Structure formats: structure tokens, C-alpha cells
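All protein chains but one are shown at their positions in the complex.
Entry: chain A
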Amino acid sequence: MTTPTGRTDRTLQPQEPHRGKRSAFARVPSAVRLQFSPAVTLIGVPLSVFFAAWLIAVGIGWWIHTMQGSGDSSGEPMFTGAAQAPLWALVFVAAYSASHTFPFSMALSYSRRTFMLGVILAFGLVSVAFGAAFILAAWIERVTDGFGMHFYTFNLPYLTQGSGGIVAAGALAATLCLVLMMVGFFWAILYLRAGLFTLWVIILGLAVVGLAGTMLIFQNDGWPVIWEWIMQQSALSLTGWLAILAVGLAGLNYGVIRRATPA
């Protein structure tokens, strides 16, 4: 067959089915495992950050404790923000999944839908693991009275003393983790889809909207209302709000990846 100019139109006829119909979700487990290959990115790095940040925080606590004089265990409790450190590591890891693992998944001929399901499940697993680690760490701090120094990184009263206790705090940590990973993934996949210029236009657009929103709240004296709303929330209700946000972001990411190209 020769079509020297390639101009001849031809109607494409469907052929005989080549093999039995396979499930559209048959490769989802492989797509999940793809996220953990290599395991160091999604497991090793955040786990190291988790323990390193905790260790450093406890080290600083011990230093302060000794400065105040040893043997004094009745001092005021101290709280740190080191629990959030692994979350920021996971934001970057999630972005790498969009910028590097997604192009590789295309070479392995995954559909974007299968890849995205793999991402959601893998991020979900990591978030649940983070939530479990949070619960375990908060429990250790609780039973040891903050290592005998009243020094807390995970057992934070606002999170762990509501209904549901430290389990609710763990659930909140897990959903927050999932939301942040979805956000990290979003910016990287948006860059692949739309390019640097559009990415900045969207970032600036969001900044303008955020600024306008803040100004409107100021104008209408809305801050006390918002602050009150936040204080009324429990770890469980915040978990619910974040879960809704995570689902929304997952949908948004799928919308973006549907037309993203690997290069």
C-alpha cells in the first residue's frame, strides 16, 4: 500500500477482538506499587523526616529542661510544631510523583485513570500510615508525660483532648496529609499540563483572589466569626472538612491529568 502524500482518507474498521476483555481496573494494584518503586521516596524519606524532626524536637526539649534545672518535672508543658515536618516532605514527594512517575507510567502504557487511581490509593496508604504513626507517637508522649519533661510534639491538647481523643487527632493528621499530598501533586501536574506561564498566571490569580477575600473579610469584620468557627471545630469535624477537600482535589487532579502529556 502506498500513499505517497498520506492524504487518502480511509475509514477505520474495527477488527476482531484480539483477546478476552480485561477489567479496566486490572492494573490498578500495579499502579499503586509503581508509586512505591523505589520505596525510599514514599516511605524512607518521610519516615526519616518523621523521626529526625521528633528527635531534634525532643533534643531541644531536653536541652531546655536541663537548662531549667534537672529533676524539675512539674514545669509548664511545652509544645512543638515538629509533627508537621514529614507533611512538607510528603508534599514534595507527591509533586515528584506527578513530574517523574507520571511520565514513566506513560512509558508503561498505563491509562491516566489507572495511574490516578494508583496515586490516590498510594497517597491514601501513606496518609493512613502517617495517621497511625501520629497516634502511636501521641500515645507514647501521653503515657511518658512528654518523656518526663512535659514536652509534646504529637500529644497536642487542641487535637487530642476532644471527642475521639488521640485517635481523632490521628484521623485529622491522616486527612491533612492526604490533602497536602494532593496539593503537591496538583501543582506539578498543572505544570506538565499547562506550562510555566499558565502556572504562574494561575498562582497570581489565586493570590489576587486570596487577597481580595482577605480584604472583604476585614471590611466586614469577619475575622472574629472565622476564628470562632475554627475554635468550635473538633479534630473529627476538621477531619470531615478535610476529607471533602481531599475528594475535591483528587477530582481536580484527575481533570488536570486527563490532558497532561509526559513531555
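In this text, contacts are C-beta pairs under 8 Å (C-beta built on N, C-alpha and C of every residue); 3 or more make two chains touch, one makes a residue touch a chain; residues count from 1.
In this section, contacts and distances are computed from a predicted model.
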Suppose you had to identify the omitted chain by its UniProt name; would it be "Hydrogenase", "Biopolymer transport protein", "ABC transporter ATP-binding protein" or "Translesion DNA synthesis-associated protein ImuA"?
"ABC transporter ATP-binding protein"
For the full complex, which residue in A:Trp54, A:Tyr110, A:Phe134 or A:Tyr152 touches the chain that was left out?
A:Tyr110
Which chain A residues touch the hidden chain?
1-12, 14-18, 21-27, 30, 33-34, 37-38, 40-41, 96, 99-101, 103-104, 106-114, 258-259, 261-263
